[in-house]
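Removed: one protein chain of the complex. Kept in place: all other protein chains.
Chain naming follows the written order as A, B and C, and within any one chain the residues start at number 1.
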Amino acid sequence: MIPNGRPSPGSGANVIRAAHGEYIVTDLERARTFYVDLLGFIETERTPDALYLRGIEERGHHSLVLTLGEQPAAGHLGFRVESDECLERVEHLAITENLPHRWVEPDEEPGQGRALRLQDPFGLPLEFFSSMARAERLLQRFDLHRGAQVMRFDHFNCQLPELQRAYEWYSSRLGFGCSEYTATDPTPDAKEQLWAVWLQRKQNVHDLALMNGIGPRVHHLGFWVADPLSVLRACDVLAAAGYEPNIERGPGRHGISNAFFLYLRDPDGNRIELYANDYLVADPDWEPIRWSLNDPRRATFWGHAAPPSWFDDAALCRSVITGELLPVRAPGLADRPQHVT
Amino acid sequence: MIPNGRPSPGSGANVIRAAHGEYIVTDLERARTFYVDLLGFIETERTPDALYLRGIEERGHHSLVLTLGEQPAAGHLGFRVESDECLERVEHLAITENLPHRWVEPDEEPGQGRALRLQDPFGLPLEFFSSMARAERLLQRFDLHRGAQVMRFDHFNCQLPELQRAYEWYSSRLGFGCSEYTATDPTPDAKEQLWAVWLQRKQNVHDLALMNGIGPRVHHLGFWVADPLSVLRACDVLAAAGYEPNIERGPGRHGISNAFFLYLRDPDGNRIELYANDYLVADPDWEPIRWSLNDPRRATFWGHAAPPSWFDDAALCRSVITGELLPVRAPGLADRPQHVT
Amino acid sequence: MIPNGRPSPGSGANVIRAAHGEYIVTDLERARTFYVDLLGFIETERTPDALYLRGIEERGHHSLVLTLGEQPAAGHLGFRVESDECLERVEHLAITENLPHRWVEPDEEPGQGRALRLQDPFGLPLEFFSSMARAERLLQRFDLHRGAQVMRFDHFNCQLPELQRAYEWYSSRLGFGCSEYTATDPTPDAKEQLWAVWLQRKQNVHDLALMNGIGPRVHHLGFWVADPLSVLRACDVLAAAGYEPNIERGPGRHGISNAFFLYLRDPDGNRIELYANDYLVADPDWEPIRWSLNDPRRATFWGHAAPPSWFDDAALCRSVITGELLPVRAPGLADRPQHVT
Partner (left out) sequence: MIPNGRPSPGSGANVIRAAHGEYIVTDLERARTFYVDLLGFIETERTPDALYLRGIEERGHHSLVLTLGEQPAAGHLGFRVESDECLERVEHLAITENLPHRWVEPDEEPGQGRALRLQDPFGLPLEFFSSMARAERLLQRFDLHRGAQVMRFDHFNCQLPELQRAYEWYSSRLGFGCSEYTATDPTPDAKEQLWAVWLQRKQNVHDLALMNGIGPRVHHLGFWVADPLSVLRACDVLAAAGYEPNIERGPGRHGISNAFFLYLRDPDGNRIELYANDYLVADPDWEPIRWSLNDPRRATFWGHAAPPSWFDDAALCRSVITGELLPVRAPGLADRPQHVT
């Protein structure tokens, strides 16, 4: 089964892009040191319970929310839609499919207009919103740039055990196109199966990657940086400040997406990716690029092998209704390629 | 008058993006040395009359056409549209507005499906197409990358004397949104007037910039490179090979678009820009960024002053019907800011 | 006359390297903003009358002294010598040649051991010292690096009207070797004449460049940065903070020394160069590289033409005895190449 290469209307949600993510952290000040002082995220607002951060090219109030909580977890995954009417269509979808959902009032999440949160059929905690307060764009305030010089939010990467079904849901309901995918190799006993998909609405490789694995879990939030030098500077700055152990994997290059990548764990263990060097996906005849699960270039075009933690650890997801952590399920397929087991 | 920040349906052309440009050159071999051997464009096809080149991340047959001719000029400006039906709508527009136009048969332009060429109301030679043959994407063949490592086509920059009207036409008929613009400062005697606009369909700063000036002329074709280092390498390579005089302006940074830029003149004098460091324009509430014509940071955030040739020279445009060069008209507004006159 | 490619014992001064320079500034706080806050120099010590700064790899107390005074000027040019005994030999040279000189007591210049200042025969204000207090080296405190990330002092560039004699003096008395030089082209009426020399003691292109011109004047102090990206970042940071007019020339590449260069004017007009990409000069058979004065690649391998100010302006020199500014003399040779006059 070859995934569909292009975004489609789906059910009319008109998702513009993955726009912000939320992690639960247990110490806001400690998180602030990591994200703001070292990595150079811009702080838009701070409340007693949360930090609202953005990248240097962003004009919106926040693209990363760090919320105080008792244990690290993934809060919600925020998608921006074209207009408020799209929110109604998403509510209709939630009602039709009997998905847990609730409205978030304007400014209940600071800076954000009315939004709808829902749990997707596999457990991921999605949020849809169409308006966001403006913040000063600091793209040309080079005198204020620091650390990794994070430009903007790029994507969510999530693990789910029902990969094929999840792909179909995101493709048909929310209209995601597939830029690249990983499949198992067919054998006499088993057909090719989807193992991971890189899905996009905005015009680059992805807004949402779904990987086969124990889930629902959020593997990482991906932030776009302008070039590999920003990634190296992040390594230097983190190591100089004593945060070398927070560098989990990389720098290296993925075959998939051509990403020059670095994976970091924040002081609570939440994972983010610094991500450069992807490409434009805009043409109507885009054909998804297929990678075999066991092609070593797929995940590591070059670079050291990923440590076991990169496969084992990911953030549990909160219920959008109760805030409680959701239980996870194991996948039917192996959760990592042969060459790393 | 504040331009509209977002793409709109317009008359239904569904333009995906600026996709390729054509320059007329007087010596194909000489042009090949410049574009392929030095700058690192990939050669897809060569005929006795033309070279078809592409950037290293591109999967389409060509993004730059160099056609043999008696004098340098701009051939056509190619826009990719969503589907073949869109071409019919563009034809309808041409008929309605009485614009010179003609169909280009499949493979009349090698690698391209059926296309429609038309002269816009101001004289620019546009081409619309929806399908293009595939070529091998060399993004990850790093062993073959050379020179400027041009990634992909990015934009057209054209000069027209009827800037305000041209903006309105591209906004209403072809649905372009405006990311940034330059305006004159209002005085007791004169209202603010549009002086230049950066217009986009794909999700970055522009597919088409229109600048006030003698026109219709094509000022440059812009190609996207991944980072400033690619630009510096282009300078080094060109200078080492004796092409330093072909570097007309830069490297430097524009305030508009945040571009790290370099302007080159090919051996026939046709101008291209190497362009890095722009940003994502995707959100529905994008408000165009206004620059005063006389703000020196607008064109030169930093860098040496542009030489007179950068203001004086641009490529004449061909008739899409006869191929003859079109006459030009002078603008009512000054064609350059006060600080460079 | 071909200059001598290698350092020699000379009169036994055992100069290790050009180590620090002094500029007179009229406003210390304004200078601090420019050098420390924006360019990222490290502040070692501040007195009511002076700032003592260093680069991020330097272990010595200072490599740039900014002294409060009534008008901008060059204070002294500091050369480090092997040992205190070398200072005696330099004193002997000063006495023998009847050069104005005086001893500087330990810590009269903060952090520095006993030193000898002398006016060279052409008027340049030299200082020789062998010991300097330690400061913390911040090379691996990447979290503290800012702006241009200046690594270390590299060289002095001075203008003198008696270029040939000056070269001979520095070669024979202080043992400098010549890495590269500029000469006029011989004509039927005139032999080749030295126009500029790049002289070295440490193992790169130069510690001291002497250029034909109105002098004695100090054209610039050169600081080494690790790569071209540091130079671009300096441009971005300066422009963002409103200091674009302080960027006088560049970025570009010199043919001579292969320098990727940027020339800045501090708020008092004193000039510094940010300098990357030179090379190792260590082998005993080094032959100086000759450049014709009128070879355009010599000064500008690529890049915009230097503005007139780059040729016209330079810092006057102080008397090492009285501190008064020395009068200047005009050169017999033209002070700039034909292609820029």
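Keep this in mind: contacts are C-beta pairs under 8 Å (C-beta built on N, C-alpha and C of every residue); 3 or more make two chains touch, one makes a residue touch a chain.
Just so it is clear, the structure is predicted and the values come from calculations on it, not from any experiment.
Checked against the full complex, the candidates A:R253, A:R271, A:R318 or A:R336 give a single residue touching the omitted chain, namely A:R253.
Only one of C:I2, C:I95 or C:A282 touches the absent chain when the whole complex is considered: C:A282.
In the complete complex, the residue from C:R32, C:R54, C:R117 or C:R152 that touches the missing chain is C:R152. Of the options A:L28, A:I214 or A:L232, the residue whose C-beta touches the omitted chain is A:L232. Contact residues of chain C toward the unshown chain are 16-17, 57, 59-60, 80, 82-83, 130-132, 139-140, 151-152, 202-203, 226-229, 255, 258, 277, 279-280, 282-285, 301.
Residues touching the missing chain, restricted to chain B, are 38, 140-144, 229, 233, 236-237, 239-241 (touch as defined at the top). Chain A meets the missing chain through residues 228-229, 232, 235-236, 238-239, 244, 247, 249, 251, 253, 260, 296-297, 300-305.
We adopt the following convention: only the chains that are shown with their structure count from here on.
Two copies of one sequence, chain A and chain B, touch each other mainly through matching residues, since over half of the numbers at the interface are common to both. Of all chains shown, the one whose average CA position lies nearest the global CA mean is B. Here the two chains linked by the largest count of contacting C-beta pairs are A-B.
Centre-to-centre spacing of chain A and chain C amounts to 51 Å, using the average Cα coordinate of each chain.
Annotation for chain C: residues 229, 236, 239 touch two or more other chains.
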